[in-house]
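Take a look at subunit A:
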Amino acid sequence: MIEGLNNLASQIGGVGSTGSVAPAKTTGATGGASFADTLKNSIDEVSRLQQDASDAVNNLMTGQTENVNGVMTAVEKSDLAFKTLLAIRSKLMDAYEEIKNIPI
Partner candidate 1 sequence: MFDTLDISSSGLTAQRIRLDTIAQNVANMNTTRDANGKPNPYQRRFAVFATGQVDNPDAPGVHVQSIQLDDKSKFRVKYEPDNPDAGPDGNVRLPNVDMAIEMVNALEASRAYEANVTTMEVTKSMISASLRLLA
Partner candidate 2 sequence: MFIDNMINQSGAPLLEQVLQFTAARHKLIAENMANIDVPGYLQKDLDIHRFQEMLSSAVENGQTGLAADDFDRITNDVQNPTNSILFHDGNNRSIEQLASDQAKNALMHNLVIELLRDQYQGLNMALAEKVS
């Protein structure tokens, strides 16, 4: 799990697979994806997973599928994605608080 968070941190840093952490860019630049784009993509992904889970549950309730495992897996995936987004949000808020309290 620590490796997962490190991966996330390097992705937010903007370079991803090379491993070196570049300073966060707030606007789209010539290099990798900007932080805002990554965040937006993550939110869209979470939303998509939640919609998938909701569709799977509706299919199970209306009897169109008998695949209970698939439905529970989809629900669990959307749960994990949501919790990840929430954890990222908490870390961002903490980071912002810390930066705010830096005496000039």
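How were these candidates chosen? In short, all candidates are chains of the complex that A comes from, given by their letters.
The criterion applied here is as follows: contacts are C-beta pairs under 8 Å (C-beta built on N, C-alpha and C of every residue); 3 or more make two chains touch, one makes a residue touch a chain; residues count from 1.
These numbers come from a predicted model, not from an experiment.
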Candidate touching subunit A in this complex, from 1 or 2: 2
Interfacial residue positions of subunit A with respect to candidate 2 in the complex: 50, 54, 57-58, 61-64, 68, 75, 79, 82-83, 86-87, 89-90
